[in-house]
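Omission of a single protein chain aside, the complex is shown with its protein chains in their original locations.
Each chain carries a letter (A and B) given by its place in the written order, and its residues are counted from 1.
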Amino acid sequence: MSQDVLVVAEHGQGKFDDITFEMLGAGKALAAQTGGACVVALIGGSDLASQLGAADKVVTVDGEGLENFNPESHSAALAAIVESTSPRVVMIGYTSMGMDLASALSVKADMALAASCLEVQAGDTVTAVSQLYGGKLNVKTDLGAGPCVVSMLAGSSPADAGKGDGAPATETVAAPATDGKVRFVRLIEPEAGDVDITAQDILVAIGRGIGTKDDIEVAEELAEELDAAIAASRPIVDSGWLPKNRQVGKSGVKVTPKVYIALGISGAPEHIEGMKGAATIIAINTDKNAPIFNVAHYGMVEDLFDVCEELTEELQDR
Amino acid sequence: MTERYNLTVNTGREKDQSFVEKESAVIEGIDVSGRWNRMFVPREIQDYDLTNMHKLTAIPGAESMGWCYQCAQCMPACPVDTAGGDYGPRKIFRRLELGMDLLDSRDLWLCTTCANCLRVCPKEVDMIKIMPVARAAAVLEGNVPAELLEMFQNVAEYGNPMGQSARKRAAWIRKSDAEIRVLPKDPGPVDVLWFVGDFYAYHGRGVDAANAMARVFNALDVDFGVLGADERTDGDSQRLAGEPGLYEELAEHNIEQFKQHEHERIVVSGPHAYNAIKNEYPAMGGEFEVEHYTQFLADQIDELKPLLTGSFGNRKVTFHDPCYLGRHNGEYDAPRDLLEAVPDLDLIEMYRCKEQGYCCGGGGGGMWLDGFAAEQQSERLSENRVKEAVMVGADVLAVCCPYEVSRFEDAVKSTNNDGKLEVLDIIEILDQCMGA
Partner (left out) sequence: MNTVVLLKRVPDLVEDLEVDSSGTALDSEHLKLTLNEFDDHALEQALLLKEGGGGEVTAVALDSEDVDKMLFTALAKGADRALKITGTGAVNGTSELAEVFAQALGSVNYDLVLTGVQASDDIDGQLAPTVAAKLSVPCIEVITGVEAGDGSVTVHKEYAGGVLAEFEMTLPGVLGIQAAAQSPRYAPVSKVRQIQDSATLDEVAGAGGDNGKFSIVVMTPPETGEGAQMLESVEELIAVLDSKGVI
């Protein structure tokens, strides 16, 4: 076992997902603790290696069937990289792709695993803090001296720390053969206009405080900047300003986004029933006594229009 | 000697028409032979496939659906039709004739079991019996609107329709400024076992009313206790919405709790619990003395009156009769007696009151079909009702069913009557006027 940290890059459709840079940043910090190098495993898409300037080394596997993610062949490729680099910690995203890789690696290479991690530390042993029980508890685990696998929550560290201009050494490992039991067929893009608010990470939800139908635009502009979808309280849907599938609440849908921004929503129990499961609730309301502030994690007693406009501008400038 | 005629009916289609006549007949000396005594054999006017009608009326409890003779008495009585729902027993019967399968139809879920049609129906077509059994059959087939299904799941898992922690049913008590005895923790005989109910325990506005009730009880020195976290939803709405097994489970649980704590009577916050305990629990082996809180307090009006030292500021108050206190159980006076006892309270009636009271839309499971019903109607029943309260010039809409505060407060907003009409539980009005 080396003291290296192996970060498993995640990419699709020709570009890296943010989680790659987030982990690269966290991986470098961890490598500083172990005294090893921060190595990136890049499976398929070796042409993207030049974007990984912050890494100490990049190990690539390329070959037929690796252009698109495939749980079976990518697992096999990762196992080959792990075997050749024998890292102390393997960092994988707690993402759709990462879920396929982390557990399989842990069993096959007999490595301890901590999932859904917010942070990882290395001393004599490796410890990780996992966010579990719907965010209600953080669980710190000791994974022993290593080697081990950690799967990292998206957003657990800033992506900026994982970006850099260096030109890391690149190494290539041969793609191992597989049984071909899993075959990639195609990618299906979501149909435009068909928004499922239960499957969104960020929701900008509007209530009667928005006032008129035309003013929804203000919230839509903010949503666009945040890459969020628009949801609503029932009166907005009742008025026909938004379709029924945007209604959150008792007689609408239950949502559990990472961030729920409630604009001009008073927080009636029927509404709260639908959104209390959101990881972070931010409420903006002119009434400081609005019940929504009882469930919100963050609140702002402000006019929603002022906040929306300022926030949208700030985000555009970034 | 039957002959056949061909008659052309006004659809333009030719129809067979049979008749009978006696060749010779003399009645009281008058010769009415031949065509003079001709009688038409009733023409077959029901060329309908009645399979679905028979499927429905074969369900024990749903027989009366077949008795309708289309007199239409029920039509102006049905609140769902009034709210643009294109509904009512007469229409359901007609659609069944035309082949509708009620078990697979939107018509199965719109009835609030308000009993206003039953009040006027000469044939006693009884939606209160038909709906629960028909719905139960549909639930078994898996035909349930999603909102209602979620409620069933919540109740099955947590014992309350909100899906809140069963343990937290008693949470409001810990924060209350009133003195409340929680029987499981502090057992012993009490005069009144207060069945608090879900909305009073869990809904923000219900908790306001629960606190008011506890303060009024304290002021009257009522010897009372509550079941705390051991209480479960009464089950009546689940029964009416088609989940009899769940109802039975809940009733068994509550009956067992009632039997564990010695009490003289049960006082309930809501008409639905009242109906369940009074009319349904006996069949499950639970015979209890039960009163709605307005009845319990109206009986003590002489003790209550001197405590009402505040003023209600001459505000105009109108009262909404809950279907399950009024029409179902015949209580119209107790709530009014209480309101009349409040100093400077101007009680006015809406057009549709007492026996003819208009339904809020929450009964028979309607509370958990809000989105479903709203899509089928031009307005919510609660909105229709709020408009009437505003129309008669009320400042306050007084209610005594825990479902209604949330329904009407919401309807006040959605009909843009914010600030014009306040919705208050009668117990809140009494509490407010107790000075303190």
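Throughout what follows, a contact is a pair of C-beta atoms (placed from the backbone, for glycine too) under 8 Å apart; a residue touches a chain by one contact, two chains touch by 3 or more.
It should be emphasised that the depicted structure is a prediction, and the values quoted were computed from it without experimental measurement.
Participant: Relative to the complete complex, which of the depicted chains are touched by the chain excluded from display?
Facilitator: So, spelled out: the chain left out of view touches A, B.
Participant: For the chain not shown, which residue from A:Ala31, A:Ala80 or A:Ala112 touches it across the whole complex?
Facilitator: Residue touching the absent chain, from the options given: A:Ala112.
Participant: Of A:Met1, A:Ala32, A:Val139 or A:Ala174, which sits in contact with the chain we cannot see?
Facilitator: A:Val139
Participant: Looking at A:Ser46, A:Ser84 or A:Thr280, which makes contact with the chain not pictured?
Facilitator: Final answer for the missing-chain contact: A:Thr280.
Participant: Which residue among B:Ser33, B:Gln70 or B:Ser165 touches the omitted chain?
Facilitator: Within the whole complex, the residue contacting the unshown chain is B:Ser165.
Participant: Determine and list the chain A residues touching the chain excluded from the picture.
Facilitator: Missing-chain contacts on chain A: residues 12, 17, 22, 68-72, 95-97, 99-100, 102-104, 106-108, 110-116, 127, 130-144, 148-149, 151, 154-156, 158, 179-190, 196, 199, 201-202, 226-227, 258-259, 279-280, 282-283, 293-294, 296-301, 307, 310-311, 314-315, 318.
Participant: Extract the touching residues of chain B with respect to the undisplayed chain.
Facilitator: Per the touch rule, chain B residues meeting the hidden chain are 136, 139-140, 142, 144, 146, 149, 152-153, 156-158, 163-167, 243-246, 248-249.
One rule holds in what follows: only the chains that are shown with their structure count from here on.
Participant: Just the number, please: Cα centre separation of chain A and chain B in whole Å.
Facilitator: Centre-to-centre distance between chain A and chain B: 48 Å.
Participant: Can you check the complex and tell me which residues of chain B touch chain A?
Facilitator: Interface residues on chain B, with respect to chain A: 147, 162-163, 202-205, 368, 370-372, 374-375, 406, 410, 413-414.
Participant: Residue numbers of chain A touching chain B in their complex, please.
Facilitator: For chain A paired with chain B, touching residues are 208, 235, 238, 244, 247, 250-252, 268-270, 273, 291.
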